[in-house]
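Handing you a structure now.
Not every chain of the complex is shown here; the ones you see sit where they belong.
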């Protein structure tokens, strides 16, 4: 049994990256549902859309960062 | 017991790829639900649809990338 | 105890393939719910339906690819 335990940890961290995609999908999905119901208001909420995506995406990228650190830095 | 621990990690990372598909499905599903209720507004939100899919898909591809790195690079 | 650890990883990766089916089902399910409420608009959204399915399916196929690589390539 070769390999390091950190490699299993990197795989689990990548799982966290996938979970964050559910959060991102939640933000974008709700924006689309609302924007198609009231298209005239969609332009004014685009900034909020990107803020929401950015915060959720950041957590996914933190998780990806942990996976990279576990593979190459520790 | 042969094989490396990294191979289990690659499998778990592929699980994250699948989870990201739930986020992508959430975006596209909400777009379709809204577009069929108000078809005239669908054209104006196509750009937002692709933005939402791209951010969620990116996290899934990060997860796939971790799986590839665990199999071939570490 | 024969067999390789990679075989466990392939099984977990196949789990990710199944999770992606939830995303695909979400897209197609929302399309059907909307198309049955407003059948005259369904024709114009067929292209979006296939785009949504394709992106979610792609993540499931990536996961399937990891399972195949774990069984035959590593």
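Before moving on, here are some points about what is shown:
As written, the chain order gives the labels A, B and C, with residue 1 at the start of each chain.
As a working rule, a residue touches a chain if its C-beta (ideal position, glycine included) is under 8 Å from a C-beta of that chain, and two chains touch if they have at least 3 such contacts.
Predicted model only: the values in this text are computed from it and were never measured.
The complete homomeric complex described by this structure file contains 5 copies, of which 3 appear in the displayed model.
Note that only the chains that are shown with their structure count from here on.
Centre to centre, using the average C-alpha position, subunit A and subunit C are separated by 18 Å.
Distance between subunit A and subunit B, defined via averaged C-alpha coordinates, is recorded as 10 Å.
Looking at subunit B, residues 1-5, 7-13, 15-20, 22-27, 29-31, 33, 35, 37, 42, 49, 53, 57, 60, 67 sit in touch with two or more other chains.
By the touch criterion stated above, subunit B contacts subunit A in their complex at residues 1-13, 15-20, 22-27, 29-31, 33-35, 37-38, 41-42, 44-45, 48-49, 51-53, 55-60, 62-63, 66-67, 69-70, 73-74.
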